[in-house]
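A single protein chain has been omitted from the complex, and every remaining protein chain is retained in its original position.
As written, the chain order gives the labels A and B, with residue 1 at the start of each chain.
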Amino acid sequence: MGVLAYVLRRLALLGLVLLGVSTVVFFLLRGMPGVDPLAAYIAPGLPISQDALAALRGELHLDDPLPVQYIYYVAGLVKGDWGYSRTAAQPVLEALVGRLPATVELAVCAVVLSTALGIPLGILAALRKDRALDVAVRVVSITGISFPVFWLGIILQLVFFYYLGQLGLPSLPSRGRVEDLVALQYPLRPVTGFYAIDSLVAGNAPFFISALRHLVLPAFTLSLISLAAVVRIMRAGMLEVLRQDYILLARSKGLPLHTIVVRHALRNAITPVLTTAGTTLGILLGGAVVVETVFSWPGIGRLAAQGILNNDSVLVVGFTLFVATMMVLVNLAVDMLYAVVDPRVRY
Amino acid sequence: MPRVDGQPAVLEVRNLCVDLGIGGRWIRALDDVSLDVRAGEALGLVGESGSGKSLTALSIPGLLPGNARAVGGSIRLMGEEILGRSEPELNRLRTRSVAFIFQNPTTFLNPVLTVGEQIAEIFDLSPELLDAPSPGAPPSRRERRRQAWQRSVEYLRLVRIPDPDRIAREYPFELSGGMQQRAVIAMALARRPHLVIADEITTALDVTVQAQILGLLSELRRSVGMTLLLITHDMGIVARLADRVAVMYAGTVVESADVRSLFREARHPYAQALLEAVPTIRGDRTIFRAIPGAMPALSDPPPGCRFHPRCPRALAECAAVRPAPVLAGADHAVSCHLYGGSPG
Partner (left out) sequence: MGAPTAKIGAAVRRLWQSKLAAGALAVFLAIALAGAVAPLLIPRSVVRDVTFAAKLTPPSGRHWFGTDDYGRDVFSLVFLAAHLDLRASLSVVATALVIGILLGALAGFVKRLDEPLMRITDVFLSIPSLVLAMAIASVLGRSIENLSIALVFVSWPIYCRLMRGQVLTEKEKPYVRALATLGVGRARLIVRHIVPNTLFPVVARAPADVGLVLITLAALSYIGFGPGPYVPEWGSLVAAGQAYIFQAPWLVMFPGAAIFLTSLSLNLLGDWARDVFDPRLRS
């Protein structure tokens, strides 16, 4: 029963955080001094009648005191009414959920890439501390953190799309999720919204290949952000664990190196990586906004960016709330993963 | 050191020299250490902290810390030379020949693995310790796993852990210090090693538990015929468990004898002082006799005999020439000029 109580406790805590986020968001929408709450709902330059304005004021309960407005607002959130986005010409929640699979597909690829590369690199760097590999890894890692993501995306586009194309070599696409031509010729009925999975399941090979090719550059760009962090943390964690006494005992049993690393060291060293998984996801979501813009990837990040250009605060604020909710859920999943990996946590 | 009765020695250390790299310099931490452990006996290796006992012990399974290196001498375990071996060869030795029990069981047990798992993995390394279900047919993996687990539970029972089935499934942090140490001992025994090295294994435990563990070791020695290298600073433990004793000071062995002879008539002034320093209750007073001075810093050892600055019976040559070990009785060796330790 330890695990259940643990989960419930975490859930309650995270619920409080969400409430707090909704307060901040509400304040941004309605409570900013000097900012007219209605401004976000009106397209600049478009004439709007007084009646329509009054109706809008009534709908948003703008004449009520702030605390009352807040209650209506939160009630609306819970019911699924997150406002209407001019940019998407859809209710905000619908717009976000509709484009979510594109972003998730990208983020998942980025996470897979960065962990698949980052964890082994971090382990190797720790095992060969201060030797050539370690130094190289650390250099790459700090370069990765310092690289502006949008610049990297543009450079990759330049090299892999333009220059390769110029040389007549097969190049990688730089825009969108799939070739328009392919989508027309080999239409896919989206089930999950994940193009790679849907096309694989449907046996639609051209679509699948095109989708994968389009994933490469954006996913790689996005993964670089977290790769550097994962490598650093894994290396530090591994170094810490390898100094521990129980590793000496494991060695004295005559266990070979790979057994010691995998069975004894890794489970202990991976906890700091998990701890930062939540923050890393947050950084990835922020990065997704930029990467989706660079590669014209139709996910929630690009939608939010378009909302900014359009002064659509309702959308942008809804996006913020959406992201916060996702992070909260991921943090919960990470906490549960903790309980699996480290038995001491269950008590 | 001469051998008596032609008894086979499980461990022979000869003129072992180990350097430690500290602050950019190599310091001679072990200087010409020699000792024997014979089959079935318990050798107590005593000395103050810093005398080099743990370092000597760690050299045997090749587990010296990163900044230490063996620079001379030889260590022969069951006749096989250890120094200069590669890591895979050392691993083989560590699995089958020598088991090390460390001082503080809490930090030496992996917190994320159950006790049973940490014992059972030994059988993964040495499947020959398990039985085949029928001759000629290799056991399946599941069968091996099951047997390994059963054996682990048996060894837990052997070290007198109550309810070993349940304990095997628990994690180290759920056990008391005494139980953890027993589990570590079980891990050592499960390998059926030729030599067990116990490094200050009761120091981190409180007195009652200490007594229990010592009792356990005593019993195991009788029942299993364990060959033991016992490292301690506590003469009481030596008196209780050891057959023979080697006394170390500042990186070298100054006297070695069987336990009775040592306690009755220690020759080396340091050994004598050690025995006198053990608190005794005489009449209605406790008498404490400390040894004046302190162990020399390894980086700057005194010339000649390392003990001479603190020695109440130092001779002129003690400050100049290092004494070599000499026989001063049956199976009783001393490195001291008082007994004619001058070379040549």
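Following the convention adopted for this analysis, contacts are C-beta pairs under 8 Å (C-beta built on N, C-alpha and C of every residue); 3 or more make two chains touch, one makes a residue touch a chain.
Note that this is a predicted model, so its numbers are computed, not measured.
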Chains in view touching the one left out: A
Full-complex contact with the absent chain, from A:Val182, A:Val273 or A:Val290: A:Val290
Which residue of A:Thr23, A:Ser171, A:Thr259 or A:Thr275 touches the chain not shown here: A:Thr23
Contact footprint on subunit A, counting only the chain that is left out: 16-17, 20-21, 23-25, 28-29, 32, 35, 40, 142-143, 145-151, 154-155, 157-158, 162, 236, 239-240, 282-283, 285-287, 289-290, 293, 304-305, 307-309, 311-313, 316-317, 319-320, 323-324, 327-328
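Heads up, the rule we're going with is that only the chains that are shown with their structure count from here on.
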Gap in Å, rounded to a whole number, between the CA centres of subunit B and subunit A: 55
Of subunit B, residues touching subunit A in the complex: 61, 63, 87-88, 90-96, 99-100, 102, 104, 107-113, 121-122, 125, 171, 173, 184, 187, 191
Touch list for subunit A against partner subunit B, complex: 244-246, 248-257, 259, 263-264, 267-268, 341-344
